[in-house]
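For this depiction, one protein chain was excluded, whereas all remaining protein chains were kept in their positions.
Labels run A and B following the written order; every chain starts at residue 1.
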Amino acid sequence: MDVPARPRVVMRGITKTFPGVKALDGVDFTLAPGEIHALLGENGAGKSTLVKVLTGVLAADAGTVELDGVPIRVASPAAAQDLGINTVYQEVNLVPTLSVAENLMLERQSSRFGLISWRKTRERAEAALARLKIHVDVGRSLGSCSLAIQQLVAIARALDRDTRVLVLDEPTASLDAHEVEGLFTVLRDIRARGIAIVFITHFIDQVYAIADRITVLRNGRFAGTGTIAEVPRMRLVTLMLGKQIESHYAERPTTESIDQTGAPVIAATGLGRARWLEPIDLSVRAGEVVGLAGLLGSGRTETAKLLFGAERADKGSLVIDGVPVTLRSPGQAIRMGFGFCPEDRKHEGLILDLSVRENLILALQCRRGWWNRVGQAEQNRIAAEMIAALGIATPDAEKPVGQLSGGNQQKVILARWLAAKPRLLILDEPTRGIDIGAHAEIVGLIRRLCREGLALIVASSELEEIVAFSHRVAVLRDRRKVSEIVGADITQSTIVEAIANS
Amino acid sequence: MIPVPPPSEPATKTRRPLPAVVWPLVALAAILVVDGFISPSFFSIRLVEGRLYGSLIDIVYRGTPIALLALGMAIVIGAKGIDLSVGSVVAIAGAVMAHFIHLGFDPAVVVAATLAVGLLCGLWNGFLVAVLSIQPIIATLILMVAGRGIALMINGGRIPTFRSDFFSALSTGRIWVIPSRLFLVALVFLVLWAVLRRTAFGLFVEAVGGNASAARLAGIGTRMVTLATYGISGVCAALAGIIITGDTRSSDAVTAGMWSELDAILAVVLGGASLNGGRIFLATTLVGVLIIQSLTTSILMSGLPPEFNLVVKAVVILAVLLVQAPKVRTAVGSLVAAFRPRRTER
């Protein structure tokens, strides 16, 4: 591997521990001037922690950082900016109600006689944008500009100071292909000026379109690095997902449970939503598990939410039990017998102040409606049953659910839907953030539910699990379905191949 | 991204926290005990001409209108809303009531019309919040501003007086020895309790107030729930209007229910509910009302000029708010934890 003669940034042995989690474990990272360096990894790989150490948001527990050969300690984001390390976040951290010029020059306005000279300030803003060959009316409010322009304004603001390192945290996550190309033109220009760029993304195609070198992290450890030529796609995906040589789950699921006779429980044709998900075809039968595989940001969550009516589709059609249906709200989906466990438990799943019991019966209560309350005795019975059935570790059913551990919270959401007795259950990352023992329990539960005739759609980044429970796997990349793998063809390597191939 | 690591989950408490009802009751008891010292006759209740007299009765009696408002407000706040318009709705309800009495309608019709207008006011607020998704403070501000004008219009710019045996009996009369308006509060309390706890409504309100997006994904029709909370608050305000107007036998659009929205909010907060929503405490809200009312009474009795009433109230609110603020709680919590021996994890 070629390490440039005089690197701009050298990070060595960076270690960072959060309570209970080792986020980074002795990670090395080298960044050369005038290169675009892609930093890749799945959720929890540690890439954002590494960047936060570099930009002064977090302090590392161990390890050293050198900038242009000088050891530095970055105490705060402001200190990082003073050193010439600037960051542009995915969710553009500018003020949408201010104008482009006001955003660019906030706290840096030109002044005359102690008062701001807006004419001069505007001129400087225009000049900063012109340097990146961006032409936009700087008096417009930022929020009315496209996200691409907002992103570029954020970059222009970062570059308006003397910048040595520019960190871009998933800058392309919400941009369309044309906008991405525009951004890349700007990035190439910045690269030519000798600025070192860290490019965090999960779009494989974009890595090969723009980056010079790649570093991959996995589970808080350094997984590999090299130039684009040295790391072809297959190797990159394998580095990111890791190669699980043997599976914990020996047997593949049988197809006996699948109800082949009737109409599918749900069948989507060309279902999509602008800036959300490219049109997708997908169907699930009773007693069948369909896995949604793909890298972070590939469209797994988006697919799940569209099928549940949490986001409204603007294209395509949905047929439920052979009847065309337009899903308008989750409530409607629930009355049709759907259930959905979201990935983000705290914000979209649980009501943290309510007790375990109340969280458990919520979906069932929604199916029954306002007036037909689930009686106290029935509530207690369901809570006791579910706590026992899923092994939820809680002293009693009245404990606020916010006080449980992550794995138990996940089980509470699962139990909520099981109590509602759904026909179709959509699970988004059901094993995220829970310990290994609970993983196996959840996989076992998915298999059991399937045998009992439920239709399941399970999105997961754990290939091992997908292989263990899926009858069919839909592989997603860049918010579109790229392949569907059926039956015996489902192996970790066929999925990796489908993800990597373009 | 804010340069703070995600806070670790609160340490699992081993001891069950005291029921929420305890603290408001302690506060109330403290005030009453002080009152007992100030005025030895404070706790005495006499029966004069078939009517109960005494400071305690007085507190309960005078607290009735605020209690009605606060019960509705508790539900609105439970869904993370706020209703600033209840004072104006009191005025509107009073005006409607006086108007219908003058038209010679039967009391039942008058009550029905007044409550219907209250419901309408509440639904208007709910429409702004739930459908147009305007912030609750701002949405209810509109009716707060315009409401008294509407009431004045109905009153024709005067202060119409009326005679109505039914409404006098309801507001100032008594059933056996107990003021009849107390029965009204009890009735409203029971009905609301039943609606909240005997249907799914209470759970839905608390779910929406606790985490609206999770509630939506769990299938709750969050719009309808929000709309209903404001509707209930409107009806409660109309009932308070009936009591206040029946008491004075006149509809004064300017002073009826003046500042009562603030007392109602304060009662809910004193009752232990957070303005961030998520929980409804009907019973402790009533305790909150009693705290406010007995505070007023004690200031009168203590010899302090009644002018201090508002000042004391302000200090009490501020103290309660600070105690409630999560930031203060975390600070106190970590302070306490620092002095505690560390337990081994798990």
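Points to keep in mind about this one:
Basically, a residue touches a chain if its C-beta (ideal position, glycine included) is under 8 Å from a C-beta of that chain, and two chains touch if they have at least 3 such contacts.
The rule we apply is simple: contacts and distances are computed from a predicted model.
The listed choices are "Pyruvate dehydrogenase E1 component alpha subunit", "Indolepyruvate ferredoxin oxidoreductase", "Sugar ABC transporter permease YjfF" or "Sodium:proton antiporter"; the UniProt protein name belonging to the chain that is not shown reads "Sugar ABC transporter permease YjfF".
Within the whole complex, touches from the chain that is not shown fall on A, B. When the whole complex is considered, the residue among A:Glu35, A:Glu102 or A:Asp353 that touches the unshown chain is A:Glu102. When the omitted chain is restored, the residue from A:Leu31, A:Val74, A:Val92 or A:Leu307 that touches it is A:Val92. Annotation: of A:Gly297, A:Gly349, A:Gly407 or A:Pro422, A:Gly297 touches the absent chain (contact as defined above). Seen from subunit B, the chain kept out of the figure touches residues 1-2, 82, 132-135, 137-139, 141-150, 152-153, 156-157, 253, 262, 265, 269, 275, 305-315, 317-318, 321-322, 325-328. Subunit A meets the missing chain through residues 43, 77-78, 81, 90-98, 102-103, 106-107, 109, 111, 114-116, 118, 139-141, 143-147, 150, 157, 170, 173-174, 202, 275-276, 296-297, 301-302, 344.
Here is the rule we use: only the chains that are shown with their structure count from here on.
Residues 18-19, 52, 56-58, 76-77, 89, 93, 308, 310, 329-331, 333-335, 340, 342, 347-354, 358, 361-363, 365-374, 402-403, 405, 416 of subunit A are the ones that touch subunit B when the two sit in their complex. Interface residues of subunit B, counted against subunit A in their complex, comprise 1, 3, 5-6, 8-10, 12-13, 198-201, 203-204, 206-207, 210-211, 213-221, 278-279.
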